[in-house]
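Some notes on the structure that comes next.
Left out: one protein chain. Kept in place: all the others.
The chains carry the letters A, B and C, assigned in the order they are written, with residues numbered from 1 in each.
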Amino acid sequence: MTTQADAQPPCYYGDYIMLDRLLSCQMRESERRGRPAHDEMLFIVVHQAFELWFKQILHELDRVQEDFSHAPLEDTHLGRIVQGVERINAIFKLVVQQFDVLETMTPLDFLDFRDLLIPASGFQSAQFRMIEIRLGLKSEDRLLIGGKPFDAGLSEADRARIERALDGPKLIDQLDRWLARMPFVAQRDYVFHDAYRDAVVRMLEADVARIHASEFMSEAQREMELNAIVAALERFKALFAPDEGHEHWRLSLAAVQAALFIAVYRDQPVLQLPFRLLAALMDVEESLRLWRYRHALMVQRMIGVKVGTGGSSGYEYLSATADRHRIFNDLFQLSTYLIPRSALPPLPAELRERMGFVYADRSKP
Amino acid sequence: MTTQADAQPPCYYGDYIMLDRLLSCQMRESERRGRPAHDEMLFIVVHQAFELWFKQILHELDRVQEDFSHAPLEDTHLGRIVQGVERINAIFKLVVQQFDVLETMTPLDFLDFRDLLIPASGFQSAQFRMIEIRLGLKSEDRLLIGGKPFDAGLSEADRARIERALDGPKLIDQLDRWLARMPFVAQRDYVFHDAYRDAVVRMLEADVARIHASEFMSEAQREMELNAIVAALERFKALFAPDEGHEHWRLSLAAVQAALFIAVYRDQPVLQLPFRLLAALMDVEESLRLWRYRHALMVQRMIGVKVGTGGSSGYEYLSATADRHRIFNDLFQLSTYLIPRSALPPLPAELRERMGFVYADRSKP
Amino acid sequence: MTTQADAQPPCYYGDYIMLDRLLSCQMRESERRGRPAHDEMLFIVVHQAFELWFKQILHELDRVQEDFSHAPLEDTHLGRIVQGVERINAIFKLVVQQFDVLETMTPLDFLDFRDLLIPASGFQSAQFRMIEIRLGLKSEDRLLIGGKPFDAGLSEADRARIERALDGPKLIDQLDRWLARMPFVAQRDYVFHDAYRDAVVRMLEADVARIHASEFMSEAQREMELNAIVAALERFKALFAPDEGHEHWRLSLAAVQAALFIAVYRDQPVLQLPFRLLAALMDVEESLRLWRYRHALMVQRMIGVKVGTGGSSGYEYLSATADRHRIFNDLFQLSTYLIPRSALPPLPAELRERMGFVYADRSKP
Partner (left out) sequence: MTTQADAQPPCYYGDYIMLDRLLSCQMRESERRGRPAHDEMLFIVVHQAFELWFKQILHELDRVQEDFSHAPLEDTHLGRIVQGVERINAIFKLVVQQFDVLETMTPLDFLDFRDLLIPASGFQSAQFRMIEIRLGLKSEDRLLIGGKPFDAGLSEADRARIERALDGPKLIDQLDRWLARMPFVAQRDYVFHDAYRDAVVRMLEADVARIHASEFMSEAQREMELNAIVAALERFKALFAPDEGHEHWRLSLAAVQAALFIAVYRDQPVLQLPFRLLAALMDVEESLRLWRYRHALMVQRMIGVKVGTGGSSGYEYLSATADRHRIFNDLFQLSTYLIPRSALPPLPAELRERMGFVYADRSKP
């Protein structure tokens, strides 16, 4: 086991990870100009560490998206897809911690070299843009940066990279198609959305009865509660009505329904991994938003209300992206439409069986 | 949805989590004696936070162990078992962070109240002992504390709690039985351990040939490499020989083989969740060891080489437990016996099919 | 050292931290109603852990605010003030991690008991409100919760607690007074703000000259840059003009100037701890904002766009507080007014000496 597979010449750590080259990439602009600023090294190293990890995220997306490009998706690929998305999340959680180190630099120390960098800016990270794009962020949903599109300041080469990402598949679309294809959701004599809608109606009707019977409520409260129920009912109906406007969702109606199906019947063997996948995508969305928010706070601390080196409005722009540049937001919205387990419509026995493993299939001889 | 299920009287946050009672549990001994030590509050709060979380871990173990008590284990329970173990790990990772807060107390501040606590000690945490016991730590594997058994200093009531835990099921035993029952590992015309052993032998023979042919090796190196292969072969043989001593393993031979099977064929649908379970148990083991080590470092920082308040040798004892009080160590040992994917014996088609989902079963009409 | 100070009866861990009482505070409402929801325990434990830590933060504020109430502040107290604020920050960083554990609960699991809690809500945490108030959050700056003031849903007892906090000293005001009293900022023949303003003017004039001389700029760029400099100059003037509107600042003009003085001359012995204090307060502000934002994300994940159990608009409210409920924001704004070290006006020798230690004072015989 410990033998060298092909009797190659021995491998050396420093050569293997190309250390000489890697460690020759930290050239302080302030040093080049003869007035070395101590903390510029930290600034460079932290950005390089970000970019290394972004490369790794893109590498993970390569395989996840490749696996997703198979239709139907191979059941044997699902485990590693989930692991890939979870690893992307682990990386985002790590790089958020990098701000703890960067913030050991004080604003005054930053001023020692800040002017030398103008107009360079982290906004020019092509890899970060590619991650956003390949996950599914649409160019038209992006906020302008200082009145200009997000790729305004990029080099030819970086713009070309981004163009390729824009032309390629987006994870959210791949997810959409996979969800929309999900069997089980509509069978010969079981249509999930009918059963679910009926359960919702039953539950809300019971609520109405309980409200009318309650001794604890004032008339005003009673009216408010009843109005809330009417609103809830409307919301549910829209979810199941294909002809209604579906404008609040990015995913297709079929995909949203399948995601809901997965969320509520996640214990069925065939849904356990899909459930984890949806949870992992929500984790990524959350970590990405935390990254943006943390980034915004750091910028505000470093430069106050000044414009950033990239000419953007700094904090305002960055904190706005945390809220606006969402991708898998539909998965968060889904929680709005869950009903308690006790109110869930039961699955037909035949359907449950199809969602189990062959080895456990009692219908088989 | 937002209505009050049974029109109960309105629930109040402070009442619901019993805040008045909870916040009346922090009585500083130093204050009672008239010389309040500021940091004693931190000392109490951090230990109470530990105990709250330990209670939650025991609560998770309740369900995980209950689910495991079904034979065969329900496929629909596997998802929540994994989530339970993962939550236990998330809690351990959190409480390790609590040392960061505790270490904002300096040794000198600790001295302001330390003597008042003698001989109380975190070693007297019955809940922590119960967690260890229910996971599977054996009393006979425990290090003595200051020459005495681990429960020497405990109260009657705490000893009774520990007695009950000792009498109850242990997670590692439940895991062992579940693994040993795993179908697939031995079928009519496929016996995993034969196939695996053959693959190992083939791989090692190829290694031997390559070593003989290598131009890069000195005679001494060649001999060393060949000896290493012989040793590896012996190790593998022992793994598959029921009559050989199995003393290095805590799990049964059948369980170890099943765990190995899961590790190498984890992409098969039926093994994806079991694989995650084994990984989650390793995570728990690792977090628990990190907790112990972090605890040891904190004690050393706080009291140097003095004996702890509980009369133990403090750092020495605690850091030794990190290394010695292992539970799921067999899962770490397993890595020793993995072979590269390219050398794995292929699974028979019929077996692969049985490990898949019913819905995808092409053999069914 | 290890003897028992007053030969008291021996102390027992479980009694000392009042474990029986502490662990009797987790009563699941769902269990009381006969349908125990597994995850309600986690929900209770995480909120209790929050409250324990909030109590500790209030305990730290007790001493920090007491130390600050001395005028002049004792130099020997500064070290422990900084440690107190840093500990508060360490606690906030820890409790943010608690969301990682809480989010192992899925929205569907939350639904199993959510309706039983209505209208209880974390918004009803009196301790959290007290922390906000004592740090300095003003009632009039608070967002309404569902159209009502923040204390609308509180019990009599909790309202009384909050009233007391509102009547007591606020850390930001104490900081303001201490900063405004700072000697050094204005001396017989050295007035910091004059010297600083002159340095800024000199720096900006040099910038103007450089812009006129630049070959790399288009006419449009040149005009834009010149306008930016005019704007910067206005901003600086306002900072030093007592009669100008000071409406963008919460701190007094004298306090802002002192904070600026500390930031730029932080290496002087007498300013090293004050500088750390300002940095620690910024850390607390940042951690508090991260806590709010993380809380908002968790709520959105758990209940989507539904209203929270407390009747608030949930996510919208919480994420808005992250941006709006700021306290030490002036310290972040300060970065706007920093100038590079190379442009700083030098300190007069006599002043430098006064800022040093007695032992090193060469003027003394």
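Operating definition for what follows: a contact is a pair of C-beta atoms (placed from the backbone, for glycine too) under 8 Å apart; a residue touches a chain by one contact, two chains touch by 3 or more.
Since this is a predicted model, take the numbers as computed values, not measurements.
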Check your understanding: For the full complex, which residue in B:294, B:325 or B:354 touches the chain that was left out?
Key -> B:294
Revision key, fill the gap. Missing-chain contact among C:37, C:232 or C:280 belongs to C:232
Practice item. Specify the residue from the set B:187, B:227 or B:336 that touches the hidden chain. Key: B:336
Review point. Which chain C residues would touch the chain omitted from the figure, given the whole complex?
Key: 1-10, 75-80, 183-184, 204, 207, 210-211, 213-217, 225, 228-229, 232, 266-270, 272-273, 275, 339, 353-361, 364
**Study point:** Missing-partner contacts on chain A, residue numbers
**Key:** 1-6, 8, 10-19, 21-27, 29, 33, 38, 41-42, 44-45, 47-49, 51-53, 55-56, 59, 63, 83, 86-87, 90-91, 93-94, 97-98, 100-101, 104, 115-126, 155, 157-158, 306-307
**Study point:** Interface with the undisplayed chain - residues on chain B
**Key:** 35, 106-108, 111-112, 115, 263-264, 266, 279, 282, 286, 289-290, 293-294, 297, 300-306, 319, 322-323, 332-342
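What we mean here is this: only the chains that are shown with their structure count from here on.
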Practice item. Express in whole angstrom the distance between the two chain centres, defined as the mean CA positions of chain A and chain C. Key: 30
Check your understanding: How big is the gap, in whole Å, between where the Cα atoms of chain A centre and where those of chain B centre?
Key -> 30
Exercise for review: Indicate the residues of chain A shared as contacts by at least two other chains.
Suggested key: 228, 266, 339
